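All remarks here apply to the structure that follows.
In this view, the complex is presented without one of its protein chains, the others remaining in place.
Think of it as A and B in the order they're written, each chain with its own count starting at 1.
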Amino acid sequence: MIRTALLVAAKDLRIELRSRVLLWQVVPFGVMALLLSGLALGPAHAGSSSAGPGLFYLVTLFVALLMINRSQAIESTPGTRASVATLGLDPAGVFLGKSLALCVELWATGLVLLAGAILVLHTALHGALVALPSIGVTLAAMAAAGTLYGALTAGGDGAATLLPVLTLPAFAPLLIAGERSFSAALHGGALWEWWVILAVALVVYLAIGVLLYGVLEES
Amino acid sequence: MMKQLSQRLLGPATLVLLGLTFWLGLWVTPPDRVQGDLVRLLYVHPAIAWVALYVSFGTATIASALYLWRRTRSYVMDRIAYCAMEVSVVFIVLTLITGSIWGRPTWGVWWAWDARLTSTAILGVLALGYLALRRANEDPALRARRSAVFAILSAINVPIIHFSVQWWKTLHQGATVFTSSRTVLVHGSMAWTLLFSFVGFTLLFFWLLRARYRLEVKREASSSAQLDEALASRRSEGTF
Partner (left out) sequence: MTGDIDVVRLRDAVVLSNGFPLLSGVDLAIPSGSLSVVTGANGAGKTSLLRLLAGLVPLTSGVATVAGIDLAEGDLRQLRRRVGWLGHEGSFYDDLSVRENLVFAARALDRPTGEIGSVVERVGLTHRIDTTTRQLSAGQRRRLGLAWLLLRRPELWLLDEPYASLDDDGRTFFDGLLGDVVAGGATVVVSAHDPLRSAALSPRTILLAGGRVVNDSQ
């Protein structure tokens, strides 16, 4: 299982490095969304709002949806699906591998967006650094959930539009827990509750993915 | 024999209990000292919410789990899950509407960032997502597997969503409006009415589920008749 996971993760990351879809399409989209969030706040609040963490996560969430689509699109050209199916890969390993690759990509994009939030929304640098562990775990949970929901919608009619409908409700607690722990890192406040939510979500998605990913694959 | 009798009595029993609930709720029970006539929503809203959140979503989840388990895997379970989820959408919408009607005079707004309200709304999106997912997959086996996994994921998500919204709210503001103004002391005729409403709406759910299930079986039968036709016409392509 772990061997398959590493093989699949390395393959996904290599494809990403070569195609640069992340760099040339996803990251610019995220940066633009961040700028638009600032504009939406209005000139009085754009640089001094406490909404920084919330906007950071909202943008990350939409960026994550694009990346989940991309992660499934790699597999879903008809020929690739057939050839890879005849390799008989362990589905639990494929799930873990794709989640791992997505997680690394989300971390990379998250760092860029975090830098953007510090720069344009004037989020405090020190608080952002303190929030890094919680951001890391939130994005990891998003990656596991996203891989699962991506497989749920893969190949169906209108997969690209169905994915957000199914995924966003599941992202709601992650958004809340991530935003609250980020705000706590900036302004102080309760923390352990958010770690509970994040840990439970991460464990649940990993467990369900390992157990049921094979069930979701076509045929 | 017993099964047939109970199935035949399901409809009338539902009507009688709901009729009793409305009569007791609207005319017999007294208005509340604080909430006045608004308290009568007590005989509708909690029972509908109970059916929406626990009975119907629970039925869909259990049927989904039974479908995924190899030993109990059958399209009966898949159909029950699908039909229960469809009925649950109706009850979730009713829960939100009755909750809003109650909330407007109590809180002064149609929508409040309350944990129960928010998680019910998200649950509604999940239930609609389930129906959308079913429409997106044509192959019956794949559709059944994927929707079963989604139903189970959703059921696990609901408590996570609920707690996160509750903590999000309470850690920020202290006590919610719910605990103070909505508490009603229940006694006498009110308790009976409440009991009738819970049993009545639960029976209504099973009645609707049964009707929807029968409809689904008929729909499948008609599409399998179409299938025989399609097979015959496909085979005739081969004769020159």
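Here is the rule we go by: a contact is a pair of C-beta atoms (placed from the backbone, for glycine too) under 8 Å apart; a residue touches a chain by one contact, two chains touch by 3 or more.
Owing to the predicted nature of the structure, the values given are computational and were not obtained by experimental measurement.
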item: Per the touch definition above, residue among A:Leu7, A:Leu23 or A:Leu41 touching the missing chain; value: A:Leu7
item: Hidden partner chain, residues of subunit B it touches; value: 138-139, 141-142, 223, 226-227, 230-231, 234-240
item: Those residues of subunit A which, in the complete complex, touch the missing chain; value: 4, 7, 11, 14-15, 18-19, 74, 77-80, 82-83, 85-89, 214, 219
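We take it that only the chains that are shown with their structure count from here on.
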item: Centre-to-centre distance between subunit B and subunit A (centres being mean Cα positions), rounded to whole Å; value: 31
item: Residues on subunit A engaged by subunit B in the complex (per definition of touch); value: 148, 152-153, 156-159, 162, 165-166, 168-170, 172-173, 176-177, 180, 189-190, 193-194, 197, 200-201, 204, 208, 212, 215-216, 218-219
item: Subunit B residues touching subunit A - in the complex, by the definition given at the top; value: 68, 122, 125-126, 128-129, 132-133, 135-139, 142, 145-146, 148-150, 152-154, 156-157, 160-161, 163-165, 167-168, 171
